[in-house]
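Only one structure is covered here, and it is reproduced in the block below.
Here the complex is missing one protein chain, while the rest keep their positions.
Chain IDs A, B and C follow the sequence of writing; residue 1 opens each chain.
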Amino acid sequence: MNSFIYHLGILLVFPPLLLGVIGKTKAFFAGRWGPPLLQGYYDIFKLGRKQPVYSVTTNWIFRMGPMISTAAILAAGIVLPISGLKAPVQFGGDMILFVYLLALSRFFMVLAALDTGSSFEGMGASREATFACLSEITIFLNLAILALLSKSLSLSGIFLGGLSSSWGQVGPVLILVVVSFFLVLLCENSRIPVDDPETHLELTMIHEVMVLDHSAAELALIVYGQALKLFLFGCLIVSMIFSFKIRNIAAEAAFFTSGFFGLGIAIGIVESAMARLRLNRVLYVLYAAFIFSIFAFIVILVRGHA
Amino acid sequence: MLLFLLLLPLIAGGAAFVLPQRGWRNKVLISAALAHCAGVFSFWRSPLPVSLNEFLGLDAPGLLVLSVVSLLFLMVAFYLLGYFKDEPDISHRIFIGFLLLFLAFMTLVSASRHFGLLLIAIEATTLSSVPLINFVKTKQSIEATWKFLVICLVGIALALLGIYFLAVATIGNVESIFIDKLISHPGQLSLPWLKMSVIFLLIGCGTKMGLVPMHTWLPDAHSQAPSPVSALLSGCLLNCAFLSVFRIAQVAHAAGLMPFFSSMLIPLGIMSMGLAYVFILGQEDYKRMFAYSSVEHMGIVAIGLGLGGIGIYGSLLHMINNAFTKGLAFLVTGNLYQQYHSKRAGDVRGVLRRHPLTGIFLLAAFLAVSGLPLFGTFISELIILYAALLGHHYILAFFYLLFLALIFMGLAGIVLKMAQAPAEDQEAMETSGESPSMILPVLFLTLIVVVLGIYIPPILNGLLQQCSGLLAG
Amino acid sequence: MNVWLDAALVLIILLALFITVSNRLGTMIHLFGLQSCLLGCVPFFIYFKQMEFYIAFVAGAAIVLRGLAMPSFLYWAIRHVSSRSESNPTIGFGTTLLLSGAAIVGSFLLATRLVFPVRIASDMVVPCSFSLIIIGFLLLTGRVKAIAQVVGYLVLENGVFLFAMLLLKKMPLLVEMGILLDLFIAALVLGIVVNNINDEFDHTDTLELTTLKD
Partner (left out) sequence: MTLILYCLLILAVSIPLMLALARFKKISAHVYLGSLVVACALGLFSASGVLSRGIAPVDFRLAGTIPLGEFYIGMDALSAFFLLLFFILSLAAGIYGYGYMRDYKGGRNLPAHFSLCHLLMIVIILVVVAKNAVLFLAAWELMTLASYFLITFYNEHERVRKAGYVFLIATHTGTFCLLGMFLLMGVHAGSMDFDRMAMAPFPLGMAAGIFVLAFLGFGVKAGFIPLHVWLPHAHPEAPTHVSALLSGVVIKIGIYGLIRIMSIVKDFPLWCGIVLLATGIVSGVAGVLYALGQHEIKKLLAYHSIENIGIITLGLGIGMIGRYYHQDTVSYIGYAAALLHTFNHAVFKGLLFLSAGTVIRSTHTGEMDHMGGLLKWLPWTGHLFLIGSLSICGLPLFNGFISEWLVFRSLLEGVFHLDMCGIIFSTAAIVALGLIGGLAALCFAKAFGTVFLGHNRSEHEHHHNMEGDFVLVAPVAMLAALCLWVGLFPQEMVSYAFQGVKSMEGAAVPVVFRQAILGPLLSVTKVLFAGIAIFLFFALLRRIFLGACRVTWTETWGCGHAYTSSKMQYTASSFARPVLKIFRSVVLFRIKSEIPKRYFPAAGQLNSGVKDISEYFVFRPVFYAVKKVSRGLKWIQGGRTQSYILYILFLLVVLLIWKLR
């Protein structure tokens, strides 16, 4: 029970910080001072206190969608180990639950968007769902590779020790997987070059246009949910990189935190260095991610799967 | 008793020619049919074979065919009561008279124990059915009759030659070509002549049976004859022809020529099935459609006979099923023709809606003809396929199933449209009632086919076993 | 006696060839009648030594029924037919003749392979009968007039009958007579149907009888 609470605590508290790190990095590259590191928290609280506006077209799905969605992401976090912290619930095949809970969250966001009857939101929803299909298969393939390497079916098993020997044996392969995961992260969390979280220009957008009509507490929850999702994907990547086992909790936490900061900075660098891609080229990012992981898979097979 | 069976329809036929009133002729027809039927079924209790003299006798296959003929004839006789309404007296007289003669000759076919007599009887059935086929005397019906006559006569001439060859083969050993004697003296026949004889007899009797490529008369005659006659042709005449093929098989079997015989019979059978598909698909005339289906079923029967073993059981069972099924099918087409006055399938629409009973029987006929379960044809087709697989005839089995599927496709396309599609002019055609005398025989035939599909009475089973025993070992 | 028999057989074949080349229906019927009469005489030649009453009876019946009754009946059938000649046969007269020649050769070849179990009067009977049968077939397929086809069929029958001559002793009289009668009635019915055709269509051209097809 305790682990449950710690885990949820981390998931509830830390995610917006990552947004701050990214923001700071981007500001640095733009030569600005930028918003404070805790801007994410401020935004959420600001939105939470606002007065909501609802469309008369909408049903309860519009209002409950963000909640179900965020709750699902949070529930997905329950099976994911954070750093050395074992997931409170772990079982063979929990990775599938993880992906499907994310899918559940997306499903309700899409429905909430469609509930408004606005064609802009319909468009965003359509794009979001389309890209999600492609990123999902990459995630599955990556997870299958990791499972194959670590001989474990649960996320905790994979990340807490299962992979430790693999870096030595098939390190390059794991790098491919990390890159592939990183690309998926960019897509799933609507970061540049896939999507621009800052603008609301409808023709170019995917995720942001989907939440166009949400306001107040729901929007706050959505922002938090986004941050949480980014955090979870970050967890995947970071714990893949730091998959060796250290007994010392403090050291582990330090590694992990620095990893996260590194990830935030990496995302920030990418966002600063690249422009947003045209919509039809976004696909190529996803294809690339998928091909990286296929490549990794083949290498493992040829190597006699470690 | 056998003599009675032979003479009864002859006498009744003669009476029908002279009786002045239509009602009396009908009574004669029905009572003769009933008596004949009763007489035939009285044989079921007695041990077989029954023989009257050297020439006449009933063995198991003979009795089987005779029973089918008699029962189907009875049904058709009942059906005829409601079928004819206002045709001239003279044609009614001729029709009933020749109908009874036809029955008499078919009885003779089943009862003859001498090949010569068998052939005479078959020729007589051909000749006596000519006035029946040419009943309506339109151009088409005359054409059909002409073709029927010429082709069947040529066939029979060849069969006759086959019989003489058989006689040559027996020179020096067997006294004459009595079937029993031929069978009981195997191995003493001159093989080249016997082979010739089998080939000629097969072609001759195959012509009558409607095997491809000698089938060409069949669709014409069946489609142009009045429907009850088509039912008799398809249900009785073809079976009589099959009986003669069975006789040949008996002789061939006794002489150890069964593989030789099968190697011809099976290709002919499968060709018949294939041809039936070609002509059933997209067929415009629904009577021709059922006629081609007769070709198909005769092909199946031939395959079963050719396969031997359990195939013979299936073949005979299929013969019975097919007879009743075809009787059913053609009687239903009779109903349809009376209500729609057209043989074009395209003119017949919405049968289920307009004439629900006829519609249901049309569907039943279609399903039975296609060999769907609950109907006897399913079981017999299954047994024949079983025999094919038992003999490792995989290619045969493949084509068998392929053609069955294609034929089903063709039949379904036509019949279902007839039954279900709405008529273009809903109210234009008046709906005449469905008279009981035209429904009850159909119902009865349906029941027979269904019962044979779920239950084969032990006595029938015994008879079938006895028949297939004739070609076993 | 073999000489007589052989002579009769050769004549029969010759008559058949004549039938194939004659284009007048009347001539065909005449020739057929002649051929049947000759055929009726054949038993006398074959069973010259062991003549019995019933053989004579069968032969006589054959002459009467096939040689006399049938031709006159056929005449009756075409009494109203306007065009009495086979104008455009499907297989030309020359071709038919050539094919018939081939058929005769083939029949003799076939007959050498089929050894008759007992010694018979002449080894020409079997090939002749085969030749007649094939010529009959040729007429059936090559002629378009209904009556010409009937004649073709009858020639075919004659072939069968010729073969039957060898086996007169083998078959019971009843069967033999039955067959004879049956064939006669068949010819009768054919004639009636030809008559019907003539009534209904005003001609006896079977090429017009092709409405029933798929």
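Here, a residue touches a chain if its C-beta (ideal position, glycine included) is under 8 Å from a C-beta of that chain, and two chains touch if they have at least 3 such contacts.
Bear in mind the structure is a predicted one, so any value in this text is a computation, not a measurement.
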Checklist entry - Shown chains touched by the missing chain? => result A, B, C
Checklist outcome for this item: Touch with the missing chain holds, among A:70, A:166 or A:239, for A:70
Next on the checklist: Can you tell me which of B:374, B:443 or B:470 touches the chain that was removed from the display?
Outcome noted: B:374
Item to check | Candidate in contact with the missing chain, chosen from B:404, B:439 or B:463 | outcome: B:404
Next on the checklist: Give me the subunit B residues in contact with the hidden chain, please.
Outcome noted: 146-147, 150-151, 154-155, 158, 192, 195-196, 199-200, 202-203, 207, 213-214, 216-217, 219, 260, 264, 275, 277-279, 281-282, 310, 313-314, 367, 372-374, 378-379, 382-383, 385-386, 389-390, 397-398, 401-402, 404-406, 408-410, 412-413, 416-417, 420-422, 453-456, 461
Checklist entry - So which bits of subunit C touch the chain we can't see? => result 90, 110, 113, 137, 140-144, 149, 206-207, 209-214
Next on the checklist: Contact with the hidden chain only, please: which subunit A residues?
Outcome noted: 4, 8, 48-59, 61, 64, 67-68, 70-72, 74-75, 78-79, 89-94, 96-97, 99-101, 103-104, 106-107, 110-111, 114-123, 125-127, 129-130, 132-134, 136-137, 139-141, 144, 147-148, 151, 153, 202, 212-213, 216-218, 221, 283, 297, 301, 305
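Everything below uses one rule, namely that only the chains that are shown with their structure count from here on.
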Checklist entry - Distance-wise, how many Å sit between the C-alpha centres of subunit B and subunit C, to the nearest whole number? => result 31
Next on the checklist: How many angstrom lie between the centres of subunit A and subunit B, each centre taken as the mean Cα position?
Outcome noted: 78
Checklist entry - Between subunit A and subunit C, what is the gap in Å from one C-alpha centre to the other? => result 99
Checklist entry - Hey, what residues on subunit C touch two or more of the other chains? => result none
Checklist entry - Contact residues on subunit C for subunit B in the complex? => result 113-118, 133, 137, 140, 146, 149, 153, 156-157, 159-160, 163-164, 166-167, 170-172, 174-176, 178-179, 182-183, 185-186, 189-190, 193, 196-197, 200-201, 206, 209-212, 214
Item to check | subunit C-touching residues of subunit B, taken from the complex the two chains share | outcome: 55, 114, 116-117, 119-120, 123-124, 126-127, 130, 134, 137, 139-140, 142-147, 149-150, 153-154, 157, 160-161, 164, 167-172, 176-177, 190, 192-193, 196, 219-220, 223-224, 279, 283, 288
